[in-house]
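Have a look at the structure below, then the notes.
A single protein chain has been omitted; all remaining protein chains appear in their positions.
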Amino acid sequence: MSHVFLGIPTAPRGVGHLRGDRPFPEAAREALRDGQLRANLGHATSTIRAKRAAVVGELPDWEQLRAAGRAIKAATMARLDEHLLELEARVTERGGTVHWARDAAEANAIVTRLVRDTGADEVVKVKSMATQEIGLNEALEAAGIHAWETDLAELIVQLGEDRPSHILVPAIHKNRAEIREIFLRTMPDVDPHLTDEPRQLAMAARAHLRERFLRAKVAISGANFAVAETGTLAVVESEGNGRMCLTLPQTLITVMGIEKLVPTWRDLEVFLQLLPRSSTGERMNPYTSLWTGVTDGDGPSEFHLVLLDNGRTATLADEVGREVLHCIRCSACLNVCPVYERTGGHAYGSVYPGPIGAVLSPQLTGVEDNASLPYASSLCGACYDVCPVAIDIPSILVHLRAEHVEAQTRLTPEAVAFKALAKAMSNSRLWRTAQKATRLGRLLARGRPILPATLPPPASQWTFSRDLPTPPKETFSEAWAREHRR
Amino acid sequence: MRVALFATCLVDTLVPQVARATAVLLQRLGHEVVVPPGQTCCGQMHVNTGYRREAVPIVANHVRAFAGAEAVVAPSGSCVASIHHQQAMVARRAGETALAEEAEALAARTYELSQFLVDVLGVVDVGAYYPHRVTYHPTCHSLRLLRVGDRPQRLLRAVRGLELVELPGAESCCGFGGTFSVKNADTSTAMLTDKMANVLATHAEVCTAGDASCLMHIGGGLSRMRSGTRTVHLAEILASTEEAVAPDQATAPAVSR
């Protein structure tokens, strides 16, 4: 069943950051030429791969946890409506207010209104993929509200007027020297003798934001998990900026995709083991905050939860593709992906890059709005192996390729070729004839063992970097038949 | 045992010596080899490019061609993986339940070469002789879909005269990925470049693998660079013997016809 068929709307155009402005191969071509980018990514991803492998290897029951994580998420999706209603009831009982947003524009409008109601003209933000996805900062800015990103990597991206390129570490494409340069250029009170030592850079961020945390009246966060049966929200972080935002301001607004739910409190015992080891390669991240509504004398007195659809229900309608809603945004798949490692995240166009982005973004927007992404993979399968909830990303990539092909109303030259080839391959007699045609290549080769380096398209896409052997005089099956003729 | 050889479309058409070597090897081990004449392709390229509906008659042809075979062996990890993981799926999606069941039954009798040798025939030393410095690239689908593990290396270590050197970054994809190599040619080439750098760092004469397609990719790159390192399929190495290695063909496949 496909979402198009059911008429469930996907994420709207013109708002948020789920669509690139050019196809992946084109964006990738440019990124591949950036030697600094490739060095930075190669260094960072190989570091994190080793760390992840070490802490995952420590757990004798990793595969059992993975299977449980997968099953819990599948069970969540099967009863998503009921769990959301339960969450809403529990959060409301505990003094929170729940809002529902059909899409990015509606979520932005809700948050903007909530901030305006407090009279604040600035907010502090915890790193959140959902708010990146909907373009909340731009929406707030348009309403005269400044959003301070407080996560170090988000801060680097914001100060550098850059775009995030990784789910966990949005500034992964920048190295320490580049970060130092951004800080020196953009932080008003920075120590001019700032070096590129990571600890010093972290200290500079601390000094830059400390005052803002203490004066902020409103904070905006995402959520890693929400527990339906208790109404508990969870934010998993490292720096303490999350705790600052979740604790100090009077008003907390949390924007959460509707798929972030788990049914029971006990389910957290699985995900709090899977997530840190998969994301930062730590046994546990430095800080995990869990809160349920509001608590007198501890933390914000006002709590709003915005539940966001924005293409998620459309994704849920696809029986194969819905598995991407199990994603816990650990980014392990990015770190092992040979494509991501070389192109970086910007080439994917969406805030969700890498293997998970290549299956998530096209489903949130509808495949035709991100048609090049399902092809941005060699199907090597490394992503599936590391996924803490065992999402079969390669199979979903292949499924979305088919969805794209089947959505075409006009016959493309590629489709003509594949249909003709399929016809030949469905009948061995036709196939033997087709095989003989490859022997025309022998004319081009003029007796040399390889074909000329310049062939017409699409073969040129192969021969620009690799030789192609000259087709043999005789196929194996022809030779075998000749030898075994009675 | 009577073994049906599935040459695969790519090997049959472009590198027939790999199918030949597979047949010679199995015969040398005392098995009867048949090459069902109706065979064409497993349908993987169609499925992976998005033409899963078009793949259904290809799957039907494959199932028809190998009907009745006791065991099917192919010198290609990715084709065997497609037979195991995709054929029944595309048939079922197209509503061809009977075909899906037949494809599943056939998949259960279909083996990648190294798995067939080690698991079914129970041999590690196939009596081969190949006096060369060789590095092994564990292709993605053999590694992650079929989980062939260290079977190929065990087979290679038992080859007389062969020096097996470890490939750095072995488990990284070479960048082939079927139509990925054409649709995302730049990224594919970037991956290939890094794979070649690792292959060349081993100073091996030969880079081997269980997939002719990945080898055509790596070999095509090495050839373009005028490198002295060649790609030779695992089947060709295992088929080589003292008698079959020509003195003037240091790293060429021993069975060249």
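We call the chains A and B, going by the order they appear; numbering starts again at 1 in every chain.
Here is the rule we use: contacts are C-beta pairs under 8 Å (C-beta built on N, C-alpha and C of every residue); 3 or more make two chains touch, one makes a residue touch a chain.
One rule holds for everything that comes next: contacts and distances are computed from a predicted model.
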item	value
Per UniProt, the name of the complex member that is left out, chosen from "Putative ABC transport system permease protein", "Amino acid ABC transporter substrate-binding protein", "L-lactate dehydrogenase complex protein LldG" or "AAA family ATPase"	"L-lactate dehydrogenase complex protein LldG"
Interface partners of the hidden chain - shown chains only, full complex considered	A
Residue among A:268, A:351 or A:422 that touches the chain left out of view	A:268
Absent-chain contact - pick from A:291, A:431 or A:476	A:291
From A:106, A:341, A:369 or A:392, residue that would touch the chain that is not displayed	A:106
Option touching the unshown chain, where A:12, A:160, A:240 or A:469 are the choices	A:240
Residue ranges of chain A at the interface with the undisplayed chain	1, 3, 6, 8, 40, 43-45, 47-48, 51, 60-61, 64-65, 67-68, 71-72, 74-75, 77-81, 84-85, 94, 99-102, 106, 150-153, 156, 168-169, 171-172, 175-176, 179, 198-199, 201-203, 205-206, 209-210, 213-214, 227, 230, 232, 238-241, 243-244, 246-248, 258, 265-266, 268-270, 272-273, 276, 280, 282-292, 295, 297-299, 307, 309, 313-314, 316-317, 322
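We adopt the following convention: only the chains that are shown with their structure count from here on.
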item	value
Distance from chain B to chain A - Cα centre to Cα centre, in angstrom	33
Interface residues, chain B side, partner chain A - complex	7, 9, 11-16, 19-20, 23, 35, 37-41, 43, 46-55, 57-58, 60-61, 65, 85-86, 140-141, 143-145, 171-173, 175-192, 194, 216-217, 219-221, 223-224, 257
Touching residues (chain side chain A, partner chain B) in the complex	24-25, 28-29, 32, 338-339, 342-343, 374-382, 384-385, 395, 398, 401-406, 414-415, 418-419, 421-428, 431, 435, 438, 450, 453, 458, 461-462, 464-469, 471-472, 474-477, 479-481, 484
